[in-house]
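All protein chains but one are shown in place.
When the chains are written out, they are named A, B and C in that same order, and each has its own residue count from 1.
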Amino acid sequence: MFKGRVEAFSDGVIAIIITIMVLELKVPHAVDLSALRPLIPVFLSYVLSFLYVGIYWNNHHHLLQMAQQVSGNVLWANLHLLFWLSLIPFVTGWMGENHFAAIPVAFYGGVLLGAAIAYYILSRTLVARHGKDSALAIALGGDFKGRISVVIYAVAIPLALFVNAWLACLLYLLVALMWLIPDRRIERNLQP
Amino acid sequence: MFKGRVEAFSDGVIAIIITIMVLELKVPHAVDLSALRPLIPVFLSYVLSFLYVGIYWNNHHHLLQMAQQVSGNVLWANLHLLFWLSLIPFVTGWMGENHFAAIPVAFYGGVLLGAAIAYYILSRTLVARHGKDSALAIALGGDFKGRISVVIYAVAIPLALFVNAWLACLLYLLVALMWLIPDRRIERNLQP
Amino acid sequence: MFKGRVEAFSDGVIAIIITIMVLELKVPHAVDLSALRPLIPVFLSYVLSFLYVGIYWNNHHHLLQMAQQVSGNVLWANLHLLFWLSLIPFVTGWMGENHFAAIPVAFYGGVLLGAAIAYYILSRTLVARHGKDSALAIALGGDFKGRISVVIYAVAIPLALFVNAWLACLLYLLVALMWLIPDRRIERNLQP
Partner (left out) sequence: MFKGRVEAFSDGVIAIIITIMVLELKVPHAVDLSALRPLIPVFLSYVLSFLYVGIYWNNHHHLLQMAQQVSGNVLWANLHLLFWLSLIPFVTGWMGENHFAAIPVAFYGGVLLGAAIAYYILSRTLVARHGKDSALAIALGGDFKGRISVVIYAVAIPLALFVNAWLACLLYLLVALMWLIPDRRIERNLQP
(Lines give C-alpha, C1' and ligand atoms only; values in the text may rest on other atoms or scores of the structure.)
Protein backbone atom coordinates (compact mmCIF):
# COMPACT_ATOMS: atom_id res chain seq x y z
CA MET A 1 0.00 0.00 0.00
CA PHE A 2 2.93 2.26 0.75
CA LYS A 3 4.17 1.55 -2.75
CA GLY A 4 0.65 1.98 -4.11
CA ARG A 5 0.52 5.68 -3.50
CA VAL A 6 3.85 6.31 -5.25
CA GLU A 7 2.43 4.48 -8.24
CA ALA A 8 -0.86 6.39 -8.09
CA PHE A 9 0.87 9.77 -7.90
CA SER A 10 3.27 8.88 -10.73
CA ASP A 11 0.36 7.61 -12.82
CA GLY A 12 -1.43 10.91 -12.26
CA VAL A 13 1.55 13.07 -13.21
CA ILE A 14 2.47 10.95 -16.26
CA ALA A 15 -1.18 10.86 -17.40
CA ILE A 16 -1.35 14.66 -17.22
CA ILE A 17 1.99 15.09 -19.03
CA ILE A 18 0.97 12.77 -21.87
CA THR A 19 -2.37 14.57 -22.24
CA ILE A 20 -1.49 18.26 -21.92
CA MET A 21 1.01 17.90 -24.76
CA VAL A 22 -1.97 17.70 -27.09
CA LEU A 23 -2.90 21.26 -26.05
CA GLU A 24 0.07 22.42 -28.14
CA LEU A 25 -1.95 21.29 -31.17
CA LYS A 26 -3.78 24.62 -31.34
CA VAL A 27 -7.17 24.40 -33.05
CA PRO A 28 -6.83 26.18 -36.43
CA HIS A 29 -9.40 28.83 -37.38
CA ALA A 30 -9.63 27.82 -41.03
CA VAL A 31 -11.37 24.68 -42.26
CA ASP A 32 -9.35 23.62 -45.27
CA LEU A 33 -6.59 21.04 -45.31
CA SER A 34 -3.91 23.70 -45.71
CA ALA A 35 -4.83 24.94 -42.23
CA LEU A 36 -3.42 21.69 -40.90
CA ARG A 37 -0.09 21.97 -42.72
CA PRO A 38 1.67 24.12 -40.05
CA LEU A 39 0.49 21.58 -37.47
CA ILE A 40 2.31 18.64 -39.09
CA PRO A 41 5.67 19.14 -37.30
CA VAL A 42 3.81 19.83 -34.03
CA PHE A 43 1.89 16.60 -34.54
CA LEU A 44 5.04 14.61 -35.35
CA SER A 45 6.78 15.89 -32.23
CA TYR A 46 3.61 15.03 -30.26
CA VAL A 47 3.71 11.45 -31.56
CA LEU A 48 7.41 11.10 -30.65
CA SER A 49 6.84 12.46 -27.14
CA PHE A 50 3.70 10.34 -26.66
CA LEU A 51 5.88 7.31 -27.46
CA TYR A 52 8.55 8.44 -24.99
CA VAL A 53 6.15 9.19 -22.14
CA GLY A 54 4.37 5.90 -22.86
CA ILE A 55 7.70 4.07 -22.69
CA TYR A 56 8.58 5.73 -19.39
CA TRP A 57 5.18 4.80 -17.96
CA ASN A 58 5.63 1.20 -19.14
CA ASN A 59 9.11 0.88 -17.71
CA HIS A 60 8.13 2.65 -14.47
CA HIS A 61 5.25 0.20 -14.22
CA HIS A 62 7.58 -2.78 -14.66
CA LEU A 63 10.19 -1.38 -12.28
CA LEU A 64 7.83 -0.68 -9.39
CA GLN A 65 6.05 -3.96 -10.07
CA MET A 66 9.15 -5.69 -8.78
CA ALA A 67 9.78 -3.35 -5.87
CA GLN A 68 8.68 -4.60 -2.49
CA GLN A 69 9.09 -1.39 -0.56
CA VAL A 70 9.89 2.27 -1.03
CA SER A 71 11.87 4.68 1.13
CA GLY A 72 12.19 8.44 1.41
CA ASN A 73 15.08 8.27 -1.06
CA VAL A 74 12.93 6.41 -3.57
CA LEU A 75 10.21 9.07 -3.25
CA TRP A 76 12.71 11.80 -4.12
CA ALA A 77 14.37 9.81 -6.91
CA ASN A 78 10.88 9.31 -8.31
CA LEU A 79 10.00 13.03 -8.06
CA HIS A 80 13.30 13.80 -9.78
CA LEU A 81 12.26 11.59 -12.70
CA LEU A 82 8.82 13.24 -12.82
CA PHE A 83 10.51 16.65 -12.91
CA TRP A 84 12.37 15.80 -16.11
CA LEU A 85 9.29 14.22 -17.65
CA SER A 86 7.30 17.37 -16.82
CA LEU A 87 9.62 19.36 -19.10
CA ILE A 88 8.78 17.16 -22.10
CA PRO A 89 5.62 19.11 -23.10
CA PHE A 90 7.65 22.34 -23.18
CA VAL A 91 10.50 21.02 -25.36
CA THR A 92 8.01 19.11 -27.53
CA GLY A 93 6.09 22.30 -28.26
CA TRP A 94 9.27 24.29 -28.87
CA MET A 95 10.70 21.66 -31.21
CA GLY A 96 7.43 21.14 -33.09
CA GLU A 97 6.58 24.81 -33.55
CA ASN A 98 10.02 25.53 -34.97
CA HIS A 99 10.12 22.65 -37.45
CA PHE A 100 12.80 20.68 -35.66
CA ALA A 101 15.37 23.50 -35.61
CA ALA A 102 18.80 22.71 -34.19
CA ILE A 103 18.63 24.32 -30.74
CA PRO A 104 15.15 23.07 -29.77
CA VAL A 105 16.10 19.57 -30.97
CA ALA A 106 19.23 19.70 -28.82
CA PHE A 107 17.18 20.82 -25.78
CA TYR A 108 14.72 18.01 -26.44
CA GLY A 109 17.65 15.60 -26.29
CA GLY A 110 18.85 17.29 -23.11
CA VAL A 111 15.51 16.66 -21.40
CA LEU A 112 15.54 13.04 -22.61
CA LEU A 113 19.06 12.70 -21.24
CA GLY A 114 17.99 14.16 -17.90
CA ALA A 115 15.03 11.78 -17.72
CA ALA A 116 17.24 8.79 -18.62
CA ILE A 117 19.72 9.66 -15.89
CA ALA A 118 16.89 10.21 -13.40
CA TYR A 119 15.42 6.82 -14.31
CA TYR A 120 18.83 5.23 -13.82
CA ILE A 121 19.16 6.85 -10.37
CA LEU A 122 15.65 5.65 -9.46
CA SER A 123 16.41 2.07 -10.47
CA ARG A 124 19.75 2.11 -8.58
CA THR A 125 18.03 3.56 -5.48
CA LEU A 126 15.53 0.71 -5.63
CA VAL A 127 18.32 -1.84 -6.08
CA ALA A 128 20.17 -0.37 -3.08
CA ARG A 129 16.98 -0.75 -1.04
CA HIS A 130 16.32 -4.34 -2.10
CA GLY A 131 19.87 -5.70 -2.12
CA LYS A 132 22.11 -6.96 -4.89
CA ASP A 133 20.63 -10.44 -4.76
CA SER A 134 17.01 -9.31 -4.99
CA ALA A 135 14.85 -10.32 -7.94
CA LEU A 136 14.79 -6.67 -8.94
CA ALA A 137 18.56 -6.36 -9.06
CA ILE A 138 18.92 -9.57 -11.04
CA ALA A 139 16.16 -8.59 -13.48
CA LEU A 140 17.70 -5.18 -14.12
CA GLY A 141 21.14 -6.70 -14.56
CA GLY A 142 23.65 -4.42 -16.21
CA ASP A 143 20.82 -2.32 -17.70
CA PHE A 144 22.30 -2.37 -21.18
CA LYS A 145 19.39 -0.51 -22.79
CA GLY A 146 19.53 2.25 -20.18
CA ARG A 147 23.25 2.79 -20.72
CA ILE A 148 23.13 2.72 -24.51
CA SER A 149 20.24 5.25 -24.46
CA VAL A 150 22.32 7.72 -22.46
CA VAL A 151 25.18 7.31 -24.93
CA ILE A 152 22.91 7.87 -27.93
CA TYR A 153 21.39 11.04 -26.40
CA ALA A 154 24.90 12.32 -25.62
CA VAL A 155 25.81 11.79 -29.27
CA ALA A 156 22.57 13.23 -30.62
CA ILE A 157 22.81 16.59 -28.84
CA PRO A 158 26.06 17.80 -30.47
CA LEU A 159 24.89 16.17 -33.72
CA ALA A 160 21.77 18.38 -33.65
CA LEU A 161 23.78 21.51 -32.92
CA PHE A 162 26.69 21.09 -35.29
CA VAL A 163 25.69 18.62 -38.01
CA ASN A 164 22.01 17.98 -38.68
CA ALA A 165 18.96 18.21 -36.43
CA TRP A 166 17.12 15.52 -38.39
CA LEU A 167 19.86 13.00 -37.71
CA ALA A 168 19.39 13.68 -33.98
CA CYS A 169 15.64 13.16 -34.33
CA LEU A 170 16.32 9.87 -36.08
CA LEU A 171 18.45 8.79 -33.12
CA TYR A 172 15.66 9.76 -30.69
CA LEU A 173 13.24 7.66 -32.72
CA LEU A 174 15.72 4.78 -32.74
CA VAL A 175 15.95 4.80 -28.94
CA ALA A 176 12.15 4.93 -28.69
CA LEU A 177 11.78 1.91 -30.99
CA MET A 178 14.42 0.05 -29.00
CA TRP A 179 12.36 0.59 -25.84
CA LEU A 180 9.01 -0.14 -27.46
CA ILE A 181 9.87 -3.77 -26.97
CA PRO A 182 8.74 -4.12 -23.35
CA ASP A 183 11.34 -4.93 -20.77
CA ARG A 184 11.46 -8.71 -21.29
CA ARG A 185 14.11 -9.07 -18.59
CA ILE A 186 11.60 -8.09 -15.96
CA GLU A 187 8.57 -9.68 -17.57
CA ARG A 188 10.38 -13.00 -17.89
CA ASN A 189 11.34 -12.73 -14.26
CA LEU A 190 7.73 -12.17 -13.22
CA GLN A 191 6.65 -15.44 -14.76
CA PRO A 192 6.26 -18.13 -12.16
CA MET B 1 -2.69 -5.44 -8.98
CA PHE B 2 -0.71 -5.60 -12.19
CA LYS B 3 -3.96 -4.91 -14.01
CA GLY B 4 -4.86 -2.23 -11.47
CA ARG B 5 -2.19 0.16 -12.60
CA VAL B 6 -3.20 -0.09 -16.27
CA GLU B 7 -6.72 0.80 -15.17
CA ALA B 8 -5.48 3.67 -12.97
CA PHE B 9 -3.34 5.15 -15.74
CA SER B 10 -6.15 4.82 -18.30
CA ASP B 11 -8.60 6.38 -15.85
CA GLY B 12 -6.23 9.30 -15.39
CA VAL B 13 -5.72 9.89 -19.11
CA ILE B 14 -9.42 9.51 -19.95
CA ALA B 15 -10.42 11.78 -17.03
CA ILE B 16 -8.06 14.48 -18.31
CA ILE B 17 -9.26 14.11 -21.92
CA ILE B 18 -12.93 14.40 -20.92
CA THR B 19 -12.18 17.48 -18.79
CA ILE B 20 -9.76 19.52 -20.90
CA MET B 21 -12.27 19.52 -23.76
CA VAL B 22 -14.29 22.00 -21.72
CA LEU B 23 -11.37 24.45 -21.98
CA GLU B 24 -12.37 24.93 -25.63
CA LEU B 25 -15.52 26.62 -24.27
CA LYS B 26 -13.73 29.97 -23.99
CA VAL B 27 -15.25 32.31 -21.41
CA PRO B 28 -16.98 35.13 -23.35
CA HIS B 29 -16.21 38.73 -22.39
CA ALA B 30 -19.78 39.99 -22.81
CA VAL B 31 -22.60 39.22 -20.41
CA ASP B 32 -25.67 39.03 -22.65
CA LEU B 33 -27.17 35.89 -24.07
CA SER B 34 -25.96 36.71 -27.57
CA ALA B 35 -22.40 36.26 -26.26
CA LEU B 36 -23.20 32.60 -25.87
CA ARG B 37 -24.50 32.14 -29.41
CA PRO B 38 -21.07 31.48 -31.04
CA LEU B 39 -20.46 28.91 -28.30
CA ILE B 40 -23.48 26.76 -29.23
CA PRO B 41 -21.70 24.61 -31.88
CA VAL B 42 -18.66 24.31 -29.58
CA PHE B 43 -20.98 23.19 -26.80
CA LEU B 44 -22.78 20.67 -29.01
CA SER B 45 -19.49 19.16 -30.16
CA TYR B 46 -18.42 19.05 -26.49
CA VAL B 47 -21.57 17.10 -25.56
CA LEU B 48 -21.02 14.63 -28.41
CA SER B 49 -17.37 14.07 -27.45
CA PHE B 50 -18.23 13.81 -23.75
CA LEU B 51 -20.63 11.02 -24.72
CA TYR B 52 -17.96 9.28 -26.79
CA VAL B 53 -15.22 9.50 -24.18
CA GLY B 54 -17.73 8.38 -21.55
CA ILE B 55 -18.66 5.39 -23.72
CA TYR B 56 -15.00 4.47 -24.19
CA TRP B 57 -14.40 4.68 -20.46
CA ASN B 58 -17.46 2.51 -19.79
CA ASN B 59 -16.45 -0.11 -22.34
CA HIS B 60 -12.81 -0.03 -21.24
CA HIS B 61 -14.05 -0.55 -17.69
CA HIS B 62 -16.14 -3.55 -18.72
CA LEU B 63 -13.38 -5.02 -20.88
CA LEU B 64 -10.64 -4.86 -18.25
CA GLN B 65 -13.11 -6.01 -15.62
CA MET B 66 -13.06 -9.39 -17.33
CA ALA B 67 -9.33 -9.52 -17.95
CA GLN B 68 -7.32 -11.62 -15.56
CA GLN B 69 -3.87 -10.51 -16.62
CA VAL B 70 -2.14 -8.05 -18.86
CA SER B 71 1.05 -8.37 -20.90
CA GLY B 72 3.46 -5.98 -22.57
CA ASN B 73 1.37 -6.22 -25.73
CA VAL B 74 -1.75 -5.24 -23.83
CA LEU B 75 0.03 -2.20 -22.37
CA TRP B 76 0.95 -1.00 -25.85
CA ALA B 77 -2.47 -1.78 -27.34
CA ASN B 78 -3.92 0.25 -24.48
CA LEU B 79 -1.55 3.20 -25.07
CA HIS B 80 -2.47 3.06 -28.76
CA LEU B 81 -6.14 3.47 -27.82
CA LEU B 82 -5.29 6.35 -25.45
CA PHE B 83 -3.36 8.02 -28.28
CA TRP B 84 -6.45 8.17 -30.50
CA LEU B 85 -8.64 9.29 -27.61
CA SER B 86 -6.12 12.06 -26.83
CA LEU B 87 -6.79 13.54 -30.28
CA ILE B 88 -10.52 13.91 -29.57
CA PRO B 89 -10.21 17.33 -27.81
CA PHE B 90 -8.38 18.70 -30.86
CA VAL B 91 -10.90 17.53 -33.47
CA THR B 92 -13.79 18.46 -31.16
CA GLY B 93 -12.52 22.02 -30.91
CA TRP B 94 -11.84 22.23 -34.64
CA MET B 95 -15.28 20.89 -35.56
CA GLY B 96 -17.12 23.04 -33.02
CA GLU B 97 -15.35 26.29 -33.80
CA ASN B 98 -16.07 25.89 -37.50
CA HIS B 99 -19.76 25.07 -37.16
CA PHE B 100 -19.44 21.47 -38.27
CA ALA B 101 -17.74 22.23 -41.60
CA ALA B 102 -17.03 19.30 -43.93
CA ILE B 103 -13.29 18.77 -43.40
CA PRO B 104 -13.25 19.03 -39.59
CA VAL B 105 -16.27 16.70 -39.42
CA ALA B 106 -14.43 14.19 -41.62
CA PHE B 107 -11.33 14.40 -39.38
CA TYR B 108 -13.53 13.93 -36.31
CA GLY B 109 -14.79 10.73 -37.93
CA GLY B 110 -11.23 9.73 -38.73
CA VAL B 111 -10.22 9.98 -35.07
CA LEU B 112 -13.32 8.02 -34.04
CA LEU B 113 -12.38 5.39 -36.63
CA GLY B 114 -8.83 5.23 -35.31
CA ALA B 115 -10.10 4.85 -31.74
CA ALA B 116 -12.56 2.14 -32.78
CA ILE B 117 -9.83 0.15 -34.54
CA ALA B 118 -7.49 0.63 -31.55
CA TYR B 119 -10.22 -0.62 -29.22
CA TYR B 120 -10.73 -3.63 -31.47
CA ILE B 121 -6.99 -4.40 -31.41
CA LEU B 122 -6.97 -4.06 -27.61
CA SER B 123 -9.88 -6.46 -27.19
CA ARG B 124 -8.29 -8.99 -29.59
CA THR B 125 -4.94 -8.72 -27.77
CA LEU B 126 -6.74 -9.49 -24.52
CA VAL B 127 -8.58 -12.42 -26.12
CA ALA B 128 -5.28 -13.79 -27.46
CA ARG B 129 -3.86 -13.56 -23.94
CA HIS B 130 -6.82 -15.29 -22.26
CA GLY B 131 -7.62 -17.93 -24.86
CA LYS B 132 -10.60 -18.48 -27.14
CA ASP B 133 -12.53 -20.34 -24.47
CA SER B 134 -12.08 -17.69 -21.79
CA ALA B 135 -15.07 -15.87 -20.33
CA LEU B 136 -13.73 -12.71 -21.94
CA ALA B 137 -13.62 -14.23 -25.43
CA ILE B 138 -17.11 -15.68 -25.08
CA ALA B 139 -18.53 -12.42 -23.71
CA LEU B 140 -17.05 -10.37 -26.54
CA GLY B 141 -18.27 -12.88 -29.13
CA GLY B 142 -18.25 -11.59 -32.70
CA ASP B 143 -18.27 -7.99 -31.40
CA PHE B 144 -21.13 -6.94 -33.68
CA LYS B 145 -21.38 -3.40 -32.29
CA GLY B 146 -17.64 -2.84 -32.74
CA ARG B 147 -17.73 -3.95 -36.38
CA ILE B 148 -20.85 -1.98 -37.31
CA SER B 149 -19.35 1.16 -35.72
CA VAL B 150 -16.28 0.90 -37.93
CA VAL B 151 -18.52 0.51 -41.00
CA ILE B 152 -20.62 3.54 -40.05
CA TYR B 153 -17.53 5.73 -39.52
CA ALA B 154 -16.14 4.57 -42.86
CA VAL B 155 -19.41 5.64 -44.49
CA ALA B 156 -19.68 8.91 -42.56
CA ILE B 157 -16.26 10.27 -43.57
CA PRO B 158 -16.86 10.43 -47.36
CA LEU B 159 -20.45 11.49 -46.61
CA ALA B 160 -19.13 14.51 -44.71
CA LEU B 161 -16.68 15.41 -47.46
CA PHE B 162 -18.85 14.94 -50.54
CA VAL B 163 -22.52 15.04 -49.47
CA ASN B 164 -23.44 16.68 -46.17
CA ALA B 165 -21.51 17.15 -42.94
CA TRP B 166 -24.66 17.12 -40.83
CA LEU B 167 -25.57 13.66 -42.08
CA ALA B 168 -22.16 12.46 -40.89
CA CYS B 169 -22.76 14.05 -37.48
CA LEU B 170 -26.11 12.28 -37.31
CA LEU B 171 -24.33 8.99 -37.93
CA TYR B 172 -21.79 9.76 -35.17
CA LEU B 173 -24.69 10.46 -32.82
CA LEU B 174 -26.35 7.21 -33.88
CA VAL B 175 -23.26 5.18 -33.03
CA ALA B 176 -23.01 6.95 -29.67
CA LEU B 177 -26.64 6.16 -28.83
CA MET B 178 -26.10 2.54 -29.89
CA TRP B 179 -23.23 2.29 -27.39
CA LEU B 180 -24.97 4.20 -24.61
CA ILE B 181 -26.68 0.94 -23.83
CA PRO B 182 -23.92 -0.62 -21.72
CA ASP B 183 -22.32 -3.77 -22.98
CA ARG B 184 -24.97 -6.23 -21.76
CA ARG B 185 -22.99 -9.14 -23.21
CA ILE B 186 -20.28 -8.64 -20.63
CA GLU B 187 -22.53 -7.51 -17.80
CA ARG B 188 -24.72 -10.57 -18.24
CA ASN B 189 -21.61 -12.68 -18.15
CA LEU B 190 -20.45 -11.13 -14.91
CA GLN B 191 -23.63 -12.18 -13.14
CA PRO B 192 -23.08 -15.26 -11.05
CA MET C 1 -13.04 -3.43 -7.08
CA PHE C 2 -15.78 -2.87 -9.62
CA LYS C 3 -16.88 0.11 -7.54
CA GLY C 4 -13.26 1.14 -7.08
CA ARG C 5 -12.77 2.17 -10.66
CA VAL C 6 -15.90 4.35 -10.71
CA GLU C 7 -14.48 6.10 -7.65
CA ALA C 8 -11.03 6.43 -9.22
CA PHE C 9 -12.40 7.88 -12.45
CA SER C 10 -14.68 10.30 -10.58
CA ASP C 11 -11.78 11.33 -8.33
CA GLY C 12 -9.71 12.05 -11.42
CA VAL C 13 -12.38 14.13 -13.15
CA ILE C 14 -13.30 16.06 -9.98
CA ALA C 15 -9.62 16.66 -9.15
CA ILE C 16 -9.07 18.12 -12.62
CA ILE C 17 -12.21 20.27 -12.46
CA ILE C 18 -11.25 21.73 -9.08
CA THR C 19 -7.73 22.47 -10.31
CA ILE C 20 -8.25 23.86 -13.82
CA MET C 21 -10.57 26.52 -12.43
CA VAL C 22 -7.47 28.21 -11.06
CA LEU C 23 -6.26 28.68 -14.64
CA GLU C 24 -8.94 31.40 -14.98
CA LEU C 25 -6.85 33.42 -12.49
CA LYS C 26 -4.67 34.79 -15.27
CA VAL C 27 -1.22 35.87 -14.14
CA PRO C 28 -1.15 39.71 -14.28
CA HIS C 29 1.72 41.42 -16.08
CA ALA C 30 2.11 44.24 -13.54
CA VAL C 31 3.60 43.81 -10.09
CA ASP C 32 1.66 46.31 -7.95
CA LEU C 33 -1.33 45.52 -5.80
CA SER C 34 -3.71 47.30 -8.19
CA ALA C 35 -2.89 44.59 -10.76
CA LEU C 36 -4.72 42.16 -8.51
CA ARG C 37 -7.88 44.28 -8.21
CA PRO C 38 -9.56 42.99 -11.41
CA LEU C 39 -8.84 39.46 -10.18
CA ILE C 40 -10.84 39.85 -6.96
CA PRO C 41 -14.23 38.82 -8.41
CA VAL C 42 -12.55 35.97 -10.32
CA PHE C 43 -10.94 34.86 -7.06
CA LEU C 44 -14.22 35.05 -5.13
CA SER C 45 -16.02 32.98 -7.75
CA TYR C 46 -13.09 30.52 -7.62
CA VAL C 47 -13.48 30.16 -3.84
CA LEU C 48 -17.24 29.58 -4.17
CA SER C 49 -16.76 26.96 -6.88
CA PHE C 50 -13.92 25.29 -4.98
CA LEU C 51 -16.34 24.94 -2.06
CA TYR C 52 -19.03 23.49 -4.32
CA VAL C 53 -16.76 21.00 -6.08
CA GLY C 54 -15.29 20.04 -2.70
CA ILE C 55 -18.79 19.46 -1.34
CA TYR C 56 -19.70 17.30 -4.32
CA TRP C 57 -16.54 15.26 -3.88
CA ASN C 58 -17.27 14.83 -0.18
CA ASN C 59 -20.86 13.77 -0.74
CA HIS C 60 -19.91 11.52 -3.66
CA HIS C 61 -17.33 9.93 -1.38
CA HIS C 62 -19.92 9.30 1.34
CA LEU C 63 -22.52 8.04 -1.14
CA LEU C 64 -20.28 5.50 -2.86
CA GLN C 65 -18.82 4.53 0.49
CA MET C 66 -22.18 2.94 1.27
CA ALA C 67 -22.75 1.40 -2.14
CA GLN C 68 -22.01 -2.30 -2.42
CA GLN C 69 -22.21 -2.62 -6.16
CA VAL C 70 -22.59 -0.53 -9.30
CA SER C 71 -24.44 -1.24 -12.54
CA GLY C 72 -24.39 0.15 -16.07
CA ASN C 73 -27.11 2.60 -15.02
CA VAL C 74 -25.00 3.82 -12.12
CA LEU C 75 -22.05 4.40 -14.46
CA TRP C 76 -24.18 6.60 -16.68
CA ALA C 77 -25.85 8.44 -13.81
CA ASN C 78 -22.34 9.13 -12.52
CA LEU C 79 -21.12 10.39 -15.90
CA HIS C 80 -24.19 12.61 -16.08
CA LEU C 81 -23.21 14.18 -12.75
CA LEU C 82 -19.60 14.62 -13.95
CA PHE C 83 -20.90 16.34 -17.08
CA TRP C 84 -22.64 19.06 -15.05
CA LEU C 85 -19.65 19.43 -12.75
CA SER C 86 -17.39 19.81 -15.82
CA LEU C 87 -19.34 22.95 -16.76
CA ILE C 88 -18.55 24.64 -13.42
CA PRO C 89 -15.14 26.02 -14.53
CA PHE C 90 -16.80 27.69 -17.53
CA VAL C 91 -19.62 29.39 -15.60
CA THR C 92 -17.21 30.26 -12.77
CA GLY C 93 -14.93 32.07 -15.18
CA TRP C 94 -17.84 33.80 -16.92
CA MET C 95 -19.38 34.95 -13.64
CA GLY C 96 -16.08 36.07 -12.15
CA GLU C 97 -14.80 37.95 -15.18
CA ASN C 98 -18.05 39.90 -15.42
CA HIS C 99 -18.26 40.91 -11.76
CA PHE C 100 -21.26 38.74 -10.96
CA ALA C 101 -23.52 40.19 -13.68
CA ALA C 102 -27.11 38.93 -13.83
CA ILE C 103 -26.99 36.49 -16.76
CA PRO C 104 -23.74 34.71 -15.83
CA VAL C 105 -24.95 34.40 -12.22
CA ALA C 106 -28.19 32.86 -13.48
CA PHE C 107 -26.25 30.39 -15.66
CA TYR C 108 -24.05 29.53 -12.70
CA GLY C 109 -27.22 28.67 -10.79
CA GLY C 110 -28.42 26.66 -13.77
CA VAL C 111 -25.31 24.50 -13.72
CA LEU C 112 -25.63 24.04 -9.94
CA LEU C 113 -29.27 23.04 -10.47
CA GLY C 114 -28.26 20.55 -13.17
CA ALA C 115 -25.59 19.07 -10.91
CA ALA C 116 -28.02 18.83 -7.99
CA ILE C 117 -30.59 17.01 -10.12
CA ALA C 118 -27.88 14.71 -11.51
CA TYR C 119 -26.73 13.92 -7.97
CA TYR C 120 -30.32 13.17 -6.97
CA ILE C 121 -30.69 10.80 -9.96
CA LEU C 122 -27.40 9.09 -9.04
CA SER C 123 -28.47 8.54 -5.44
CA ARG C 124 -31.88 7.21 -6.53
CA THR C 125 -30.23 4.87 -9.06
CA LEU C 126 -28.05 3.51 -6.28
CA VAL C 127 -31.06 3.11 -3.97
CA ALA C 128 -32.93 1.25 -6.72
CA ARG C 129 -29.94 -1.08 -7.06
CA HIS C 130 -29.59 -1.75 -3.33
CA GLY C 131 -33.25 -1.94 -2.32
CA LYS C 132 -35.43 0.26 -0.13
CA ASP C 133 -34.34 -1.52 3.03
CA SER C 134 -30.62 -1.20 2.35
CA ALA C 135 -28.38 0.77 4.68
CA LEU C 136 -27.84 3.23 1.83
CA ALA C 137 -31.57 3.88 1.35
CA ILE C 138 -32.14 4.32 5.09
CA ALA C 139 -29.13 6.62 5.45
CA LEU C 140 -30.24 8.84 2.56
CA GLY C 141 -33.80 8.95 3.87
CA GLY C 142 -35.95 11.67 2.39
CA ASP C 143 -32.81 13.59 1.34
CA PHE C 144 -34.07 16.88 2.80
CA LYS C 145 -30.89 18.83 2.04
CA GLY C 146 -30.89 17.66 -1.58
CA ARG C 147 -34.50 18.77 -2.09
CA ILE C 148 -34.13 22.14 -0.37
CA SER C 149 -30.99 22.85 -2.47
CA VAL C 150 -32.93 22.34 -5.69
CA VAL C 151 -35.67 24.69 -4.44
CA ILE C 152 -33.14 27.37 -3.49
CA TYR C 153 -31.42 27.19 -6.89
CA ALA C 154 -34.81 27.41 -8.62
CA VAL C 155 -35.53 30.57 -6.61
CA ALA C 156 -32.06 32.06 -7.11
CA ILE C 157 -32.07 31.91 -10.91
CA PRO C 158 -35.08 34.24 -11.51
CA LEU C 159 -33.86 36.34 -8.55
CA ALA C 160 -30.55 36.89 -10.35
CA LEU C 161 -32.25 37.78 -13.62
CA PHE C 162 -35.04 40.04 -12.39
CA VAL C 163 -34.12 41.32 -8.92
CA ASN C 164 -30.49 41.26 -7.82
CA ALA C 165 -27.59 39.02 -8.80
CA TRP C 166 -25.88 39.44 -5.41
CA LEU C 167 -28.95 38.04 -3.63
CA ALA C 168 -28.65 34.95 -5.83
CA CYS C 169 -24.96 34.63 -4.97
CA LEU C 170 -25.86 34.88 -1.29
CA LEU C 171 -28.26 31.98 -1.75
CA TYR C 172 -25.56 29.91 -3.50
CA LEU C 173 -23.25 30.60 -0.57
CA LEU C 174 -26.02 29.63 1.87
CA VAL C 175 -26.49 26.25 0.16
CA ALA C 176 -22.71 25.69 0.20
CA LEU C 177 -22.52 26.42 3.93
CA MET C 178 -25.48 24.13 4.56
CA TRP C 179 -23.58 21.30 2.86
CA LEU C 180 -20.22 22.08 4.43
CA ILE C 181 -21.50 20.18 7.41
CA PRO C 182 -20.68 16.66 6.21
CA ASP C 183 -23.52 14.28 5.66
CA ARG C 184 -23.99 13.14 9.25
CA ARG C 185 -26.84 10.87 8.22
CA ILE C 186 -24.42 8.61 6.39
CA GLU C 187 -21.46 9.08 8.72
CA ARG C 188 -23.59 8.16 11.75
CA ASN C 189 -24.73 5.11 9.87
CA LEU C 190 -21.19 4.03 9.16
CA GLN C 191 -20.33 3.89 12.84
CA PRO C 192 -20.37 0.37 14.15
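By our rule, a contact is a pair of C-beta atoms (placed from the backbone, for glycine too) under 8 Å apart; a residue touches a chain by one contact, two chains touch by 3 or more.
In this text the structure is predicted, and so the values were computed from the model without any measurement.
Asks: Have a look at C:18, C:79 or C:136 and name the one touching the chain we're not showing.
Replies: Residue touching the chain left out of view: C:18.
Asks: So which of C:41, C:54, C:72 or C:114 would be touching the chain we can't see?
Replies: Considering the complete complex, C:54 is the one touching the chain left out.
Asks: Would you write out the residues of subunit C that touch the absent chain, in ascending order?
Replies: 7-8, 11-12, 14-16, 18-20, 22-23, 25, 27-29, 31-33, 47, 50, 54, 57-58, 61, 65, 180-184, 187
Asks: For subunit A, which residues touch the unseen chain?
Replies: Counting over the whole complex, subunit A touches the hidden chain at residues 2, 5-6, 8-9, 12-13, 15-17, 20, 23-24, 71-73, 75-76, 79, 82-83, 86-87, 89-90, 93-94, 97-98, 101-104.
Rule of thumb we're sticking to: only the chains that are shown with their structure count from here on.
Asks: Need the most distant chain from subunit C, centre defined as the mean of C-alpha atoms.
Replies: A
Asks: Measure off the straight-line distance from the CA centroid of subunit A to the CA centroid of subunit B, and report it in whole Å.
Replies: Their C-alpha centroids are separated by 26 Å.
Asks: What is the distance in Å between the mean C-alpha positions of subunit A and subunit C?
Replies: For subunit A versus subunit C, the centre distance works out to 37 Å.
Asks: Residues of subunit A touching 2+ other chains?
Replies: Subunit A, residues with two or more chain partners: 12.
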